[in-house]
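Our next item is chain A:
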Amino acid sequence: MSTVFIALQANEDTRPIIDAIVLDNPECTVNRQPAMVKIDAQGKLTVRRETIEEQLGRPFDLQELQVNLITLSGNVDEDEDSLTLCWNS
Partner candidate 1 sequence: MQIDLRTVSIEPLRQTFDHLARRFGNKPASRYQEGSYDIQATENLHYRPTWDPDQLIYDASITRIVMQDWYALKDPRQFYYNNYTLARARQQETTEANFTFVETRGLADAIPDDLRQTVLDLLVPLRHAAWGANMNNTLVCGYGYAAIFTQACMFHAMDNLGIAQYLSRIGLLLGDVEALEAGKTDWLESEVWQPLRRYVEDTLVIRDPFELYVAQNVALDGLLYPLVYEQLIDGDLSPRGASAVAMLTQFMRDWYEETRKWIDAVIKTAAAESPANRAVLEEWTTHWTQRAADALLPIVRQANAEQAETMLAEEVTALKARLKKTGIEI
Partner candidate 2 sequence: MDMKVAKKKLALKEKYKLLTRDLGWEPSYQKKDDIYPYIKYEGIKIHDWDKWEDPFRLTMDSYWKYQAEKERKFYAIIDAHAQNNGHLNITDARYLSALKIFLQAISPGEYAAGKGFARTGREFPGVGTQVACQMQSIDEIRHAQTQIHALSNYNKFYNGFHAFADARDRMWYCTLPRSFFDDAMSSGPFEFMIAIGFSFEYVLTNLLFVPFMSGAAYNGDMATVTFGFSAQSDEARHMTLGLECIKFMLEQDPDNLPIVQNWIDKWFWRGFRLLGVVGTMMDYMLPKRVMSWREAFEIYGIENGGALFNDLARYGIRPPRGWDDAGKALDHMSHQFMLALYQYNFGTAFHTDIPTEEDMAWLDKKYPTTFNKYYRPRWEHIRKLKEAGTPYKNMGLAKLCQTCQIPTVFTEPDDPTQLTIREVDYKGDKYHFCSEGCQHIFENEPEKYIQAVLPMPQLFQAPLSGDLVAWMNWVGLQNGKDNGDYFGSEDQKNFDAWRDLATRNV
């Protein structure tokens, strides 16, 4: 299985987002680096709007991710409810 990842800026905005990603992807690995948090997962990683909203306590538009996103890896599939990264192999 290949690794997919998403990296976000380390700041107050992303803390609940990272918590949500960990809740939805319990197998993932969180690497905290200077100014950046990189989350790796095997094969597939899903970011779900609802879980973020629960952590955040307010409505969240997944496109808001753009503001603090640093990089990602994998094929992207996004709709209003979730963003999925995956490798097909």
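Per the selection procedure, all candidates are chains of the complex that A comes from, given by their letters.
As a working rule, a residue touches a chain if its C-beta (ideal position, glycine included) is under 8 Å from a C-beta of that chain, and two chains touch if they have at least 3 such contacts; residues count from 1.
In this text the structure is predicted, and so the values were computed from the model without any measurement.
Taking any copy into account, the candidate from 1 or 2 that touches chain A in the complex is 2.
Residues of chain A that touch candidate 2 in their complex: 2-5, 7, 9, 33-36, 61, 63-64, 66-76, 78-80, 87-89.
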